[in-house]
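Okay, structure first, notes after.
All protein chains of the complex are present and in place, except for one that has been dropped.
Letters A and B name the chains as they come in the text, with residue numbers starting at 1 for each one.
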Amino acid sequence: MTDGLTNRRGFLASSAALAGTALAGCSGGSASGDDTLTLGVLEDRSGNFALVGDPKHKASMLAIEEINNDGGIDGKQIEVFDPDPQSDNQRYQELTRRAINQKNVDALWAGYSSATREAIRPIIDREDQLYFYTTQYEGGVCDKNVFAVGPTARQQLGSVLPYLVEEYGPKIYTIAADYNFGQLSADWVKVLADENDAEVIGEEFIPLSNSQFGSTINRIQSAEPDFVMSMLVGANHTSFYEQKASAGLDVPIGTSTAMAQGYEHRRLDPPAMANIYAGVNYMEEIPTNRNTSDGGFVDRYYEKFPDAPYLNEEAENNYFSIYMYKKAVEQAGTTEQPEVREALESGITYEAPEAPDGESIKLDGATHHVDHHMWVMRADDQHNVEAVDDRVIPETFLSETVGCDLTQEDEETQYTPQDFYEEAG
Amino acid sequence: MATETSGAGPADAGDSGALAGLRSRFEGPNTVGNSRGFWVGFLVAVLALAAYPFVVGSYQASRFSLFLVYAFLGLSLSVVWGYAGVLSFGQVVFFGVAGYTFGVVSVNFATPAGITGAFLVGVFGGALMAFVLGYFMIYGGVRNVYVTIITLVSTLVLHTFMAQTAGDEWTIGEAALGGFNGMPTIPNLAFGVGGASITFSSMTFYYLVLGLLVATYLGLRALVNSDYGRVMVAVREDEDRTRMFGYDVERVKLAVFTLGGALAGLSGVLYAAWGNYMSPGVFELTFASLPVIWVSVGGRKTLLGAVTATVGIEFLRNSLGGELAFVIVGVLLLVFILGLPGGIVPWVHRTYVEMRSDGATPEPPEASAEVSD
Partner (left out) sequence: MVNGLNLLFQFLDSFAFIVLAAAGLAIIFGIMGVINLAHGEFIMVGAYATTLANIRAGLPLPAAMLVGVLVTAGFGLVVERVVISGTVPNALSQRFLGRKVIEPLYDRLADSMVATWGLSLIMVQGVRITLGNSLDQIGTPLGNIAYSGFSYSTYRVMLAAVALGVLALTYYVFTRTEYGMRARATIQDEDTARALGVDTERTYMTTFAIGSGLAGLTGALYAPTITMVPGLGSSFLVEAFVAVVVGGPSVVLGTTLAGGLLGAINATVSNVLGTFFGRIALLVTAIVMIRFLPDGITGFVETLRERRQEGA
């Protein structure tokens, strides 16, 4: 019986200790203390966008770990609030509210699709939360709380379209996903064609749920373009590349969406992606020292995540924007969001992996967008990817055409090319 | 024929005449819970829900109010399916149409009066859509099984259509439909005119929804236990026989379907006001299946089952994060639908009744056991 008593006493003691530890652990999870700050990272790791969202999450964790190991931001360690929104916009809304109201995040990175951004923008604007949107998108968001640091359609298409016109000729056929991003990108193709003495001879918009492209391929063949501009989005649309290859369609294709985000050149059998030109600010294969040299971005990423399948475009956007945030906080001397916002608007630069040695990319304070170093990356018959062109393309739509200046005037709108260009209408 | 007061336990004989009369309106064979014990429990639950925001804070209350908003959608399916026998996948169609209508009208007329009007127009829009679709199907003689498929296909048509309304030409007044990206900046709900108006957000919104839900639940209880309710159930059980008794079955089904559309529309309007956002995602297959799941698990032939299961399942889904979340939800669905096919609430009720009748005072034969099986 003594055994039983000791056991019971022991059990009581250990459970008390356990409870105590548990309670102690419970005290965290609130606003940034004196020696920590909290960043919210809401990226999809399941659901429709898991393929492209997962690298974003991973690269964010890499940046945060590197910064913490280096002493943190202004001596403060970074804590992270990173639940999985599961590609569900309602969850995004709910998690955004939680991040702002419960976790009091000092800055928020959230969302892959534009729909997600638009779903949470009302909350962001209501709470005046500092928010980084890091996916490539159609462009035009002029919002005092939003820093859209991914490349815009104008930047991406503006890098690849002129190159292809010079290489192949002026007749363009556009195929795009039938929703906001695709339609607006197609408008940009028309504007850019006009600026480059080229002509859009045909357009087709394909519903996101469609995965059968027989008639599309035939239509392209009948139009006989010099090259095709493709803004197809999503897993269903990826089937287009396989189907066009098996149909023997080998017209060159310029794209802003394929390869860099969903690494189709790794997943599909060659030569599905042969002769495809991606206009992007970043892909795992871009040939800069910061990216591909020993100990460079790619090496560091795979050291932390040896099982990751690819390091995609948006991952780099998350990575450099976290470092830009660090710079801004250190410049402002505080984590208070209005001051940090001002610091960001003063024109922060950073030596991002997408820029060659000696160059850095700049966050334009007036428009909250980035003047990216753009690359044209071509995949060959064996799906080897090489760079054929590169240069810096500044953001011009908001700054020059629309006249969006967030340092002067607070705004919360999204502009589209139709209002400004005849060609797009 | 069961009388109006059947189902009232002998323990309630002590109630005063007025209270018994009031209660009898809400009790009957078609709903669960016909004893004083039930109403006490109901009151406790309502009070607990009313106290909830003070316990957990406004953020959690705001989060919970979404689940209460969904409860209207669950109720709409329960009414249409559990009580009239029409399994409709299309409740989200009325939900979405009402939400978008509310969005369009309230963005254009962003005054409290305008928003009140938007609210009414939105709910009406949902009901109207249901009326049109219902007329097409019911008077076309489409059998119930294929009504399910037609409503499912309608959902998909709307999704494909709305997802491509991205361009500027899809703007009604000031409100851009927004296509796949959706329509943001929908204002909060407000009732009243000018100065004498209230705008609802967070806590006040929670109480508004809770109040509406309780009122709607009681109203539906009264409806379902009334004579008209018996006709509804008769239609569900055997259409031909009911027709032979001289009832206009098509008219009943259409009326119930329209009511379901109004309820779904109410849910949609509240939803749009909750998130200040509306997108074609509500027309996706995944979301369209949710009401069927809620109501099946809760017990489609009971209103209480619809409400509790909706809130419970959504709360669970929302709280679970991480990789295994979907797996857990899937397993739970399987377990519940296989183990308790009639739904949780009827099972709980049956068990409770059995326990009560073990040695306690004898109950009059439960007519509910025969009709609402």
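One rule holds for everything that comes next: contacts are C-beta pairs under 8 Å (C-beta built on N, C-alpha and C of every residue); 3 or more make two chains touch, one makes a residue touch a chain.
Remember, it's a predicted structure, so these values are computed and weren't measured experimentally.
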{"item": "Displayed chains contacting the withheld chain", "value": "A, B"}
{"item": "Residue among B:V297, B:V311 or B:I344 that touches the chain left out of view", "value": "B:V297"}
{"item": "Among A:L268, A:M283, A:V298 or A:A355, residue touching the chain not depicted", "value": "A:L268"}
{"item": "Interface residues of chain A (partner: the chain not displayed)", "value": "46, 48, 50-51, 54, 178, 204-207, 209-218, 221-222, 224, 235-236, 238-239, 242-243, 245-249, 262, 266-270, 272, 309"}
{"item": "Positions on chain B contacted by the hidden chain, ascending", "value": "81, 87, 136-137, 140-143, 145-146, 148-150, 152-154, 156-157, 160-161, 164, 285, 289, 292-293, 296-297, 300, 323-327, 329-334, 337-339, 341"}
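Just so it is clear, only the chains that are shown with their structure count from here on.
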{"item": "Of chain A, residues touching chain B in the complex", "value": "45-46, 83-84, 86, 89-91, 93-94, 97-98, 101-102, 114-115, 117-119, 121-123, 178-181, 183-184, 205, 207-209, 416, 418-419"}
{"item": "For the chain B and chain A complex, residues of the former touching the latter", "value": "58-59, 62-63, 66, 160, 163-164, 166-168, 178-182, 184-186, 275-277, 279, 281, 318, 321-323, 325-326"}
